[in-house]
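Every protein chain except one is present and positioned as in the full complex.
Our next item is chain A:
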Amino acid sequence: MDGHRDSIKCMAKNPNYLKAIFSGSDDGDIRLWDLASRRTVCQFPGHQGAVQGLTVSTDGSVLVSCGSDCTVRLWNVPDANLADSDNLSDNSAKPVAVYVWKNAFRAVDHQWDGDLFATAGAQVDIWNHNRSQPVNTFDWGADTTISVRFNPGEPNILATSANDRSITLYDLRMSSPARKVIMRTKTNSIAWNPMEPMNFTSANEDCNCYSYDARKLEEAKCVHKDHVSAVMDIDFSPTGREFVTGSYDRTVRIFQYNGGHSREIYHTKRMQRVFCVKCSCDASYVISGSDDTNLRLWKAKASEQLGVVLPRERKKHEYLEAVKNRYKHLPEVKRIVRHRHLPRPVYKAANLRRTMIEAERRKEQRRKAHSAPGSIVTEPVRKRRIIKEVE
């Protein structure tokens, strides 16, 4: 879906309407897309600089955007039916409210089933729809916060990540930060599991994603490896069983929520750095926005049949799936299921990474073997990248 004139920085899905997706680009343009017809339904002009964050309220009526021009803008989302009928006549909207603030914003997220939203910038601000100033402001540490996400299951808890390589949890009920964990590399984005409110997954600069239990931050629950460059964005499927990531290595990958490696990789020749990814509300599509100014719509399950599937057909599909699932351990079956064609740079980078990791591991093994027993302790990968947990 093309139309933007600059790279797409952020996207937002309408939690109340399946077909709509909002995208904001570096040139300050915000567009509303109709996924079924793959066309722009509406534009929201106004931002002077890049649009850094977009979010939609749970009822799907208010769109919140923020950008590097230090403004937060609230828009009324056009009615879906209206947009369908006359998309040519009036396809640009005016903001309902513009709140100017002291610093540039980096991200915004809306509370689930509430009227609060949080912006991230020099500090974390909590806003109300009707107030031109933040309701609350959190500041812990001096560095810029780069992403913020509300917990959809537990709407008062939010997580942010900052430039000082930290992930911070906040609780709105006590209006105080709760805990911070500092990693070795920066976390670009965070996504909460919508079906498991205690778990969230962070997209890290070191090519991996880390799943955390918010209650036990001293170690990650799972490390999802496969990307070969920084992971830029992450979004959970509404089923909570898998999540999609977009990376700087120009690929989109889909992971199981508890799988160490990706289930699927998407790439095309023309897709550049992926800056944002979203999973559609019915968990059957994936949308990616990239540097090449295009939005791309993927199937969440590449081999799935679209359209109406009759019961007999579905039964057959289910059976075949079950057979595949049963024999997935067999080497030949595994090989076929896992086989993917990769772009050459990705393939090579993956090989290189593997070699490097292997070399490191070997070295450590040898060091261990040649030193006094117990003097060198191998730290598990889940802990290795975490520096400390700050109270």
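As a convention for this text, contacts are C-beta pairs under 8 Å (C-beta built on N, C-alpha and C of every residue); 3 or more make two chains touch, one makes a residue touch a chain; residues count from 1.
To be clear about the criterion, contacts and distances are computed from a predicted model.
Selecting from "Ribosomal protein eL8/eL30/eS12/Gadd45 domain-containing protein", "Transporter", "Tryptophan synthase" or "U3 small nucleolar RNA-associated protein 14", the unshown chain of this assembly corresponds to "U3 small nucleolar RNA-associated protein 14" (UniProt protein name). Touching the chain that is not shown, out of A:67, A:134 or A:152: A:152 (per the contact rule at the top).
Remark: the omitted chain is touched by one listed residue; of A:218, A:321 or A:360 this is A:321. The chain that is not drawn here is touched, among residues A:43, A:163, A:239 or A:272, by A:239. Although one chain is hidden here, its contacts on chain A can still be listed: residues 15-16, 18, 112, 152-154, 157, 169, 171, 173-174, 176-179, 194-198, 214-215, 238-241, 281-284, 315, 318-319, 321-323, 326, 329-333, 391.
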